[in-house]
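Every protein chain except one is present and positioned as in the full complex.
In this document, chain identifiers A and B correspond to the written order of the chains, with residue numbering beginning at 1 in each.
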Amino acid sequence: MKPAPFNYERPKTLDAVCDFLAKNSNSLILAGGQSLLPMLSMRLSRPSLLIDVAHVKGFEEIKKIGNTINIGPMVRQSVALESSVLKNHLPLLIKALPFVGHPPIRVRGTLGGSLVQADPSGEIPLVAVTLGAVFHIRDGNDNIEILARDFFLGPMLTAMPSSGCLYKISFPVSKYSKIGCGFHEIASRKSDYAFASTAVQIEQNENGKIETISLGIGGALDYPQVINISGYNEKKINLKLLKELISEALLNIDFVGDFHASASYRKRVTIKLASRSFSDALKEIGYI
Amino acid sequence: MKIEININNNIEIHEVEPRVTLLDFIRDNVGLKGTHAGCEHGVCGACTVLMNGEAVRSCLVLAVQSMGDKIITIEGVNSEDSESGLLNIIQDAFCEKHGLQCGYCTSGMILTAEALLKVNTSPTREEVREAISGNICRCTGYVQIVDSIMLAADRLSKRNTSPDKS
Partner (left out) sequence: MKREKFKFLSKDRVPSENSRFVSGKGNFVADIDRPNMLHVAILPCHEPAAIIKKIDFSKALELKGVVDIVTGDELLNAIKPLLNGLDTPHVKRYPLAIKRVRYAGEWVCAVVANSRAVAEDALEKISLELIKQEFVLDAEEALSDKSPNVHPDHGSNILLEKKFIWGEVEKDFDKSDHILNYTVKWGRNSTVPIETFGVVAEWNNIESILDVWASIQMPKFSDHIATVLGLKGNDVRVHFDVDVGGSYGVKRGIKHTILASYISRKLNRPIKFIEDRLENMRAGDAHGPERKFNVSLAFDNNGKINSMKMRALDNAGAYAGRAPFQLGKPIGAIVGPYKISSVEYEAISVTTNKAVQEAVRGFGQAPTNYALETGVDKVASYLKVDKLDLRKLNFIKASEFPYTIPSGSEYDSGDYLTVLEKVFKETNYKDLINKRDKLRKKGIMAGVGIASCLEPSGGNSSFEPLLNEKNKTTTWMESCQINVDALGDIIVKIHTTSSGQGHETLVSTIVGEILEVSPEKIRVSRPNSLESLPGNSPVGSRMAIMLGGAAARAADKIKSKIMEIAKFKFGVSKDNLIYKNASVISNDGNVLTWQQIIDLCHRQINELPSGMDPGLASFDIMQVPTGGKLPKNNKVHMYPCYSFEFHLVLITFDPVICKPNILSYTVGHDCGTVINPSIVTGMTYGGVAHGIGAALFEEFVYDENGQLMTQSFLDYLMPSSNEIPEIKIVKHCTPSPHTYFGQKGSGESGYLGAPAAISSAINDALNPLKLEVSSLPIRMHFVSDLIASHENNGKFKK
């Protein structure tokens, strides 16, 4: 299980990265390598050039600018977990990250790599979709912005241009005074890729009114999706109501099935996990 | 490509193809055989080494990527923290509690334990289980491995608090 031969470059700037990408049609970006290396070793991926972006200036930064959190694509998952900016403003991401692989995977694995990898069970893509993240991509000289929910197209399939480089991930900061969130997933073994995962964020204004409810589901579908929950505005929210609303929202969605987990199973489990996530979120804002 | 990597505080300079993983570099170029290959696709943890003090899987890192990083393998694990000169406290605890059988996963387990005990000096058994959950051991059922790491943690914390460090 050895990779096929390739060349290796280690550029220091985004321009240089894009240059290499433009000049070599069969090149790939190497971030943490935690998804790419197994693919290379099994020869499922055969680039002629690997562009290591670990040393690109600014790629490891986490910054809050106004109402936006900007995250460099090379921010390691283990670093993100410890970031106080993220703890303060993106608690959902912090809740989801411990589910990503094992500690040694997170030491190397990056946020950008996980997003571009687009594993249907990826926790980071799910959070990005749920929170309305925006991906900033450079393709040659063009800067492109793609909304997370438009980015994921299928299992390991994204809207990323073949010569594109993700250079920044922006998350909106909630404008409400209180946010509550919940993240639950289920896998065969604790740290496997999930059969189903659910991410919930609830925003509440200073008067205690719930302004937004976001539910994202992953693992059970071809790619992570936001589920529109409507019909909660008029009534007082409770878990029973939410469970009904979730079941209704999932009614016409096709779930993935395989020998590890059937489609019907994934669907039932998604409903159950979503309820748990909602329960956590509502508890966090003191609603229940 | 000619590359330089700091392995166990030695600068190793070798000519390698970019496709060579850090695992193969350590075993074949440097000749240190204590780091083992179990799956070569990142799942078993047998190839775990310390990179800048943290546990990583050497089969999921290219040697060229690690230029500039500090790598510690099982052969170097006692150099920084050796009381008896032969085995460090964690290695000793693995011996005593029989935290191994065939010994194939052992290097990876010990390095993962090193990384854990550096940041968490008094872990619970649950925390130990979580920390080693990426290292598959087929022999032991993990119980004696957890026992070993708990013993090591206990001894390390006693050593760190006692004025007499003997």
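Keep this in mind: contacts are C-beta pairs under 8 Å (C-beta built on N, C-alpha and C of every residue); 3 or more make two chains touch, one makes a residue touch a chain.
What you see is a predicted model; the values in this text were computed from it and never measured.
When the omitted chain is restored, the residue from B:Ile71, B:Ala115 or B:Val146 that touches it is B:Val146. The chain not shown here is touched by just one of B:Ile74, B:Ala115 or B:Ala153, and that residue is B:Ile74.
On the side of chain A, the interface with the absent chain consists of residues 1-5, 42-43, 186, 188-193, 195, 259-262, 264-266, 268-269, 272-273, using the contact rule stated above. With the whole complex as reference, residues 17, 19-20, 27, 32-41, 43-44, 46, 73-75, 78, 86-87, 91-92, 94-98, 100-107, 110, 125, 128-130, 132-146 of chain B touch the missing chain.
Throughout what follows, only the chains that are shown with their structure count from here on.
Computed from the mean C-alpha positions, the centre of chain A lies at a distance of 30 Å from the centre of chain B.
Listed in rising order, the residues of chain B touching chain A in the complex are 1, 17-19, 21, 24, 40-42, 45, 48, 51, 54-57, 59-62, 64-65, 112, 115, 130-131, 133-134.
Only residues 1-8, 10, 30, 33-34, 37-38, 40-42, 50, 52, 54, 78, 101-105, 107-108, 190-191 of chain A touch chain B when the two sit together in their complex.
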